[in-house]
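Of the protein chains in this complex, one is absent; all others appear in place.
Take a look at chain A:
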């Protein structure tokens, strides 16, 4: 289904719960999602996410547990 997936460009995105995902780079971001400073092929973006998203818990849960 995915069109031109090999050469398609994505951007790493994050929501306010600090959950990460990827989004086609040429598309408007859905509300509540913020582009991170990483754009590239899908594998490149996912590799970045593996490095930075070390705790999958939503931010509010993480913070509550920390208190």
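What we mean here is this: contacts are C-beta pairs under 8 Å (C-beta built on N, C-alpha and C of every residue); 3 or more make two chains touch, one makes a residue touch a chain; residues count from 1.
Keep in mind that, in the parts below, contacts and distances are computed from a predicted model.
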item	value
Chain not displayed: protein name in its UniProt record ("Amino acid adenylation domain-containing protein", "Ubiquinone biosynthesis protein UbiV", "Cell division protein FtsX" or "Predicted Zn-dependent peptidase")	"Amino acid adenylation domain-containing protein"
Sites on chain A contacted by the missing partner chain, in the whole complex	1-4, 12-13, 15-17, 19-24, 26-27, 29-33, 42, 45-47, 49-50, 53-54, 56-58, 60-61, 64-65
